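All protein chains but one are shown at their positions in the complex.
Order as written gives the chain letters A, B and C; numbering starts at 1 within each chain.
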Amino acid sequence: MSSTIHEARRTAGPAGEAAVTEKVTIATAVRDALALEMERDPRVIVMGEDVGVNGGVFRATEGLLERFGPERVLDTPLAEDGIIGTAVGMAMTGLRPVAEIQFMGFVYPAVNQLLAHMARIRNRTRGRFHAPMVVRMPYGGGIHAPESHSESYEAMFLNAPGIKVVVPSTPRDTRGLLASAIRDEDPVVFLEPKRIYRAFREEVPVEPFTIPLGVASIPHPGEQVTLVAWGAMVRVCLEAARALEREGISAEVVDLRTLNPLDRDTLLESVRKTGRCVVVHEAPRTAGFGAELVALINEHALLDLEAPVQRVTGFDTVFPYARLEHHYLPNRDRVLRAVKKTFEF
Amino acid sequence: MSSTIHEARRTAGPAGEAAVTEKVTIATAVRDALALEMERDPRVIVMGEDVGVNGGVFRATEGLLERFGPERVLDTPLAEDGIIGTAVGMAMTGLRPVAEIQFMGFVYPAVNQLLAHMARIRNRTRGRFHAPMVVRMPYGGGIHAPESHSESYEAMFLNAPGIKVVVPSTPRDTRGLLASAIRDEDPVVFLEPKRIYRAFREEVPVEPFTIPLGVASIPHPGEQVTLVAWGAMVRVCLEAARALEREGISAEVVDLRTLNPLDRDTLLESVRKTGRCVVVHEAPRTAGFGAELVALINEHALLDLEAPVQRVTGFDTVFPYARLEHHYLPNRDRVLRAVKKTFEF
Amino acid sequence: MPRKPIVTATIERLEILSPDGSVDEALLPELSGEDMVGLYREMVRMRAYDEKAVKLQRQGRMGTWAPLKGQEAPQAALALAMEPEDWLIPAFREHGIMLARGVPGHVLYAYWAGDERGSAFPEDVRVFPIPVPVGSQFAHGAGVGMSLALRGEPGVAVTFGGDGATSEGDFHEALNFAGVFRARTIFVIQNNQWAISVPREKQTAAETLAQKAVAHGIPGIQVDGNDVFAVHVAAREALDRARSGEGPTLIEAVTYRLGDHTTADDAGRYRDPEELARWQERDPIPRMRRFLEARGLWDEQQELVLTDEATAWVEAQVEALEAMPAPDPADIFRYMYAEMPASLREQMEELREEVSS
Partner (left out) sequence: MPRKPIVTATIERLEILSPDGSVDEALLPELSGEDMVGLYREMVRMRAYDEKAVKLQRQGRMGTWAPLKGQEAPQAALALAMEPEDWLIPAFREHGIMLARGVPGHVLYAYWAGDERGSAFPEDVRVFPIPVPVGSQFAHGAGVGMSLALRGEPGVAVTFGGDGATSEGDFHEALNFAGVFRARTIFVIQNNQWAISVPREKQTAAETLAQKAVAHGIPGIQVDGNDVFAVHVAAREALDRARSGEGPTLIEAVTYRLGDHTTADDAGRYRDPEELARWQERDPIPRMRRFLEARGLWDEQQELVLTDEATAWVEAQVEALEAMPAPDPADIFRYMYAEMPASLREQMEELREEVSS
């Protein structure tokens, strides 16, 4: 990892030339963000299963151990509750732990620490303590993985108040949002779309930068229908938007980027403008975060709707194993069918 | 407990006189349902912290140990993951465990067993195994309890497919629904509204009976606005409905009774009829199950709506301690204000 | 090389002060008379504070309370053994040591009276808030112990928990982390024989709780938890070991909950009165008084003064509690995040309107 950053640094020249960029993947952006923040702030440490010597099972922490040493890059025992619990204790006493959960499907043993503690320390102590920490986890399907490796249960963290939830969809956003998450004074769950960890590269500034939490982006502006998504599903929406373009339909893609705090204004503005909306997520439909978006639109933009908001989501089933997963995951065609419904209503 | 059932039995006389009833509270109804099902089916066992000698901290298992012995009423060590994990092993090999989690706020350590195993055994093994078990837990606020004793995070179980979720609001429903839950071939989370465990009594048949899962009830029919709730919030809605009646507004209260399977038809029929809907729950608003109900109404009854569906819910905050909890919990006036909004839209 | 022992672990039990007040002089820690009297005074103050809370609860002036009566010795002993730089990570029955470590009495009362301000301890008080989910605090303790070392700060994390809590997986994960990272943490189990209605024997098949340390390769010791000297000696050793970077220790203090689990509980439903009577004879406070009197360090007159002092101090805490202004409903929202998001501000405004209407 050091190579990437170091070489790029060397070419960056004197301060001010912040425009120097580098083409990186999301996985590399995670690594670079961690390295830059660790360099910037000695309180930042990285911990988790296989994050040290092995550089993470997705190589998202590669090189950090060599660079920052075993005191700041901790290969932990195999115990998620222990990882998050110790991180809470550390965060409450002056460190800024960035803990990795190897796959989102393995976060369940840590739910008690996340929901009963991490989320509540500030409120519980009326501000005497707080828990500035980040819990990174790869989430979502599409990599032909065994059971429990494709989970996407972000809704759990969104109904439990006190946790910020961030889901980048591009390398640039990953760098900027992860930096913000680490600098944030509140706990952040940072969901990494593992399916697109290495799917594409993007030019990203070499120097540290942040992207504020709570601000959606519009990677594809449009006029007639709004497609809302986050993480890996943003690309599915972009594909759909391009297909629609070819049919002469102008779709606007809203990438929420952070689910809490939620950029309600950008979402509602878009829906008010287009009058049609399709919400896309990988999690099961029922009680998924898509329901919340529909509810918000219902509450704030009902009269602007030309048709019911459509949800394109995972089914209300267990995420299937590799051989059937493509049937489960929302794809371009499913989004297109949903868009059609909003026009035919 | 045996006293209740035994005495009532004695007065019941010869078979056929199934109409013999008894006035009981929800807590007693839980106890009676457990006793009757244990009597009916030797595979049913009860387990949890303090459920035996102490009869449960809410006395909902009182007398069971004396009656059925320590082989069928297990005082377990203090370990929720262990309770649910062993129950899964038991359910997969021929028992029908009814496990108690002492308060819903203490279910987090068991989330892994509930979501990654209990919910998935049938699907994982393509039907070779299944896990017929019930996980009872008192939920919700209003009893002036310390932190973590007022939780209402049902949404977590509803986004994770494979778990039936039942929430009774009356003694009669408690008896009938708990019996159904125990006899069900799928795992059921049974949420008991602790706030009204002893709030009122109702005539309940002495003999065993069931109420099917997935069928809502309409404790207060009406024409102009639908109030939807479950558990303790049903009473809040009923209060509101009576107040509205005095103002000449006819409200229909839909008690969902089971959240999965959901009686969508009853809900939608009511909303189609009234054109106005207020959803009430204790959990935080964002990503609560209310959002799902709004989304369903949006999808299936958008054109019938006279106004946006309103949500009256807990705030997006930690459930406050005793001194502030009354500010948090939805109450009659909050429901009335929301109803007003649907009329003034 | 057939069948041979490869690990032998021994758990010791330490007792110094007998119920009759006599001591094993060889083991008596080197404490000044003042410190010894101090231990006694702390225990008496703790009991007064606790008994008052139970009374307040009965009068409807307090929420559910978890009595500590009978468990004063481990708390007083640890409080004395700890340094100012050390951190306390309590469970929920540690009122005594929380006070001793600087939590104002009226603040802790406020917690149990159902007020979040009861966990807003002063900035210089190194005490964690009360963690309600049993067993979940141990990992915080391990994390604090690691954090102190990583940040190059002095201090040790002292984590408390009950016998029941040792059945939670959290406990083991925490001990294991502490062992692996040689955390500057000590784990004190107040084995008060009961987890609500579940007796110690049903909680685990292990003969002692101290031996749970063996699973994690760290030292474990059992002490008479009603013997303030025994706890003090074990605590001192453990703290020294942690402070010098030799890693964590598990201390099992065998004591007894003389009261109900909480004021919402009735221990009479599940507990043999004879068992209670037996343990009342082992009460840590009279035992220590006998010792002090035998040494000429205490007399009836001092006892009377202390009782008055303790009562007055407790009354002052009650007064301060009852003088606290009512909590502001807006506090429900204020501390959720460093900055309040717009959606939460809206909800706060909704409530404000409601309250003022």
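By definition in this document, a contact is a pair of C-beta atoms (placed from the backbone, for glycine too) under 8 Å apart; a residue touches a chain by one contact, two chains touch by 3 or more.
This structure is a prediction, so every number in the text was calculated from the model and none was measured.
Undergrad: So which shown chains sit in contact with the chain we cannot see?
TA: A, B, C
Undergrad: Can you say which of A:Glu49, A:Glu154, A:Asp255 or A:Glu282 touches the chain missing from this structure?
TA: A:Glu49
Undergrad: With the full complex in mind, choose from A:Glu207, A:Glu269, A:Glu299 or A:Asp316 the residue touching the hidden chain.
TA: A:Asp316
Undergrad: Which residue among B:Thr21, B:Asn123 or B:Thr210 touches the omitted chain?
TA: B:Asn123
Undergrad: What residues on chain B make contact with the chain left out of this view?
TA: 43, 45, 71-72, 74, 76-77, 79, 81-82, 84-90, 92-95, 109, 112-113, 116-117, 121-130, 161-162, 164, 184-186, 214, 260-262, 264
Undergrad: Using the touch rule from the top, list residues of chain A that touch the missing partner.
TA: Here the touching residues of chain A are 49-50, 52-55, 57, 75-82, 105-106, 108-109, 144-149, 285-286, 315-318, 320-325, 327-328, 333-334, 337.
Undergrad: Using the touch rule from the top, list residues of chain C that touch the missing partner.
TA: So the residues of chain C touching the unseen chain are 1-16, 24, 26-27, 167-173, 176, 179-180, 182, 202-208, 210-218, 222, 247.
Note that in this section only the chains that are shown with their structure count from here on.
Undergrad: Computing the C-alpha centre of each chain, which chain sits at the greatest distance from chain A?
TA: With centres defined by C-alpha atoms, farthest from chain A sits C.
Undergrad: Compute the distance, rounded to whole Å, between the mean C-alpha positions of chain A and chain B.
TA: Once rounded, the distance between the two centres reads 34 Å.
Undergrad: If you average the Cα atoms of chain A and of chain C to get two centres, how far apart are those centres in Å?
TA: 40
Undergrad: Determine the centre-to-centre distance between chain B and chain C, using the mean Cα coordinates as centres, and give it in whole Å.
TA: Distance between chain centres, rounded to whole Å: 36 Å.
Undergrad: Find every residue in chain A that makes contact with two or more other chains and list them.
TA: Within chain A, residues 81, 109, 112, 116, 123-124, 161-162, 260, 262 contact more than one other chain.
Undergrad: Touching at least two other chains at once: which residues of chain C meet that condition?
TA: 116, 132-133, 169-170, 331, 336, 343
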